[in-house]
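Omission of a single protein chain aside, the complex is shown with its protein chains in their original locations.
Order as written gives the chain letters A, B and C; numbering starts at 1 within each chain.
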Amino acid sequence: MTISQTQDEIINEFSLLDGDMEMTVFYIMELGQKLSDMKEAYKTEDNIVKGCQSKVWMVANLKNGNLYFEADSNTAITKGLVSLLVRIFNGQSPEDILNADLYFMSKIGMERFIGTQRSNGFASMIKQMKLYALAYKTKKEMTS
Amino acid sequence: MTISQTQDEIINEFSLLDGDMEMTVFYIMELGQKLSDMKEAYKTEDNIVKGCQSKVWMVANLKNGNLYFEADSNTAITKGLVSLLVRIFNGQSPEDILNADLYFMSKIGMERFIGTQRSNGFASMIKQMKLYALAYKTKKEMTS
Amino acid sequence: MSTLTAHTPLDILKIRTQFPVLNQQVNGKPLVYLDNAATNQKPKRVIDALTSYYEKDNANIHRGIHTLAERATKAYEQTRHAMQEFIHAKHVEEIIFTRGVTESVNLVASSYGRAFLNEGDEIIVSGMEHHSNIVPWQIICNEKKATLKVIPVTEIGELDIEVYRKLISDKTKIVAINHASNSLGTINPIKEIIDIAHSHHVVVLIDGAQASAHIPIDVQELDCDFYCISSHKMYGPTGTGILYGKKELLEKMPPYMGGGEMIKEVTFAKTTYNDIPYKFEAGTPNIADVIALNEAISFINELGKENIAAHEAELLAYTVKKLSAIPHVKLIGTAKNKVGVQSFVVEGIHHFDIGQMLDARGIAVRTGHHCTQPLMDQYGIEGTVRASFSVYNTKDEVDQLAEGIERIVKFLKQ
Partner (left out) sequence: MSTLTAHTPLDILKIRTQFPVLNQQVNGKPLVYLDNAATNQKPKRVIDALTSYYEKDNANIHRGIHTLAERATKAYEQTRHAMQEFIHAKHVEEIIFTRGVTESVNLVASSYGRAFLNEGDEIIVSGMEHHSNIVPWQIICNEKKATLKVIPVTEIGELDIEVYRKLISDKTKIVAINHASNSLGTINPIKEIIDIAHSHHVVVLIDGAQASAHIPIDVQELDCDFYCISSHKMYGPTGTGILYGKKELLEKMPPYMGGGEMIKEVTFAKTTYNDIPYKFEAGTPNIADVIALNEAISFINELGKENIAAHEAELLAYTVKKLSAIPHVKLIGTAKNKVGVQSFVVEGIHHFDIGQMLDARGIAVRTGHHCTQPLMDQYGIEGTVRASFSVYNTKDEVDQLAEGIERIVKFLKQ
């Protein structure tokens, strides 16, 4: 699936929630619960995403030229939020991740339910993922 | 005339102004203009009434057991205001001055046209006059 | 009448109609506002006082002789008188308007501290203080090479007075304690704390942020040296509050800020300062909000603090009962004597998740460290969820809180 296709899928899923805030929050937490836990060993200072209010850890690996992320958080909602990003970006090429336009955020009305403080945190997660993508892209270019 | 009689006279005069603020202020200034000027030599730091925003000087003399005040101010309105007090208290005994109830103030609605800042100053003038009265009364009692 | 010991039940539903903000839906549910320790809501009369001031009387105060300036000055000074009565201060000039508790504490730390602290002196605070009653003292201690001592907090959230007795000494110059804790709700035995301090000739500052809307205050009976209040936590507007200080102390303290209002005479050679309270009110004050604060005082007076406190105590007891029944919930702060504040944590669930989940149901609580990180450190937690009450809250709202928590606990614990 492309980045756009996953986004459209997510938009579709959220539209079923019909704007009910409680259901939306429950749904996000459920998504978080489905995200496999990160090994405790990875939950280091180094892997923390700066700028999030809750703690978010993230690592990335390149397999066959595509990126795969693992992420975790100490809060259930944030874990659910980061799981959306993992789902969208996993298996995509560094280039596509770098160029991705994340239109799903405004389409699902993310701002309404995450608020300014989590918004900044969410932006930091995206930035971190794009940084990983940039790093691997550069590495690839240097070694090729 | 007694203190009450002069007060009643003043109340009567002010009632003719019918609450017109501009006429009232003009009238007060006119009263001030009629108050004879104080000798410059008396306008000393010592004779200043403390607590007035404008400068007010005041001296008192005892003649035949009664008090006579001279007063002046650097502002025309304050001079008019102090002239009311001089008119009320001049020629009265220290005892009567000490015991005087100055009901004319509320009757002419003084607060409305002198405001908080001048109110405090006006209270200081009255206090100063009563202090003079007390001093002369004490003096009289000690020498008698 | 703060001398009443009995209380009259209040008509809470009628009181609620005076608070326009309560009449709204949040996320499709009626708003349940339980974040009152952070700031509480304003009755219509307070809002109307602001409007009325700006629509009729707005003018700069003290220096003007025109009618609007007269009116504004008078109304501003009336609040000072109302506040004097509200806390039973001896002199009206002991009431200084500030932005709130934070500025009040900083004023004392900076002015009193800078003038009277010396190297090696000690200041005592407690382990349950708000950052606003810690950091200003840290700053001045750092500057003066003085030391900050801390009264420990017991497991249930009370001050350990026996340790306090041992901490205080000839070196102690200031004791700064809150009347009631914003995280725990604990009402501290400040009369006893003050008496002990005074027996050592130590000056005491009381942070009354969490007391002013709930506990009768009599600064003369308490004999405290400084008392600090924020308007926005007592039904008044944001941006104002007071510092009460004993006249003798305020008079010998140097000014805090310089500027208009606080001077008697300025020349480049020599400037002389105004008398208190003006010496400490440099610049154009927050005129409108000070004036509107008077309505908040009247609101509290008319209901009666005892009646407000009785209602809030009932809500608190009910909250404790309901929350205790929910699995995995652990109450933080269970002192005997409390204002209507209840913190809690839910085992294995982050307070942010609970806060956000409750917000999804229209329920506003506060989550986090509540500006009391040292206290959180002591409990070994990062933060709590805190529900806190004002007079307009109801048992029904507590039910909704409990139901919300039950739902999230069920969801995340299965």
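Assume contacts are C-beta pairs under 8 Å (C-beta built on N, C-alpha and C of every residue); 3 or more make two chains touch, one makes a residue touch a chain.
Keep in mind that what you see is a predicted model, and the values were worked out from it rather than measured.
Enquirer: Based on the whole assembly, the unshown chain contacts which displayed chains?
Expert: Touch partners of the hidden chain, whole complex considered, are A, B, C.
Enquirer: For a quick check of understanding: of C:38, C:163, C:249 or C:320, which residue touches the chain that isn't displayed?
Expert: C:38
Enquirer: Which of C:230, C:294, C:343 or C:393 sits in contact with the chain that's absent?
Expert: Only one listed residue reaches the unshown chain, and that is C:230.
Enquirer: I need the residue numbers on subunit A that touch the omitted chain, in ascending order.
Expert: So the residues of subunit A touching the unseen chain are 115-118.
Enquirer: Which parts of subunit B are in contact with the chain that was left out?
Expert: Output for subunit B: 20-22, 24-26, 29, 53-54, 74-78, 113.
Enquirer: If the hidden chain were put back, which residues of subunit C would touch it?
Expert: The missing chain touches subunit C at positions 20-21, 24, 26-27, 31, 33, 35, 38-39, 41-42, 46-47, 50-51, 54-60, 63-69, 99-103, 105-106, 109, 130-132, 134-139, 148, 150, 230, 232, 237-240, 255, 257-260, 262-263, 265-268, 271, 282-289, 352, 355-356, 358-359, 362-368, 370-371, 373-374, 377.
The criterion applied here is as follows: only the chains that are shown with their structure count from here on.
Enquirer: Would you mind checking which chain's C-alpha centre is most distant from the centre of subunit C?
Expert: B
Enquirer: Using CA atom averages as chain centres, what separation in Å is found between subunit A and subunit B?
Expert: 82
Enquirer: Residues of subunit B that touch two or more other chains: which are they?
Expert: none
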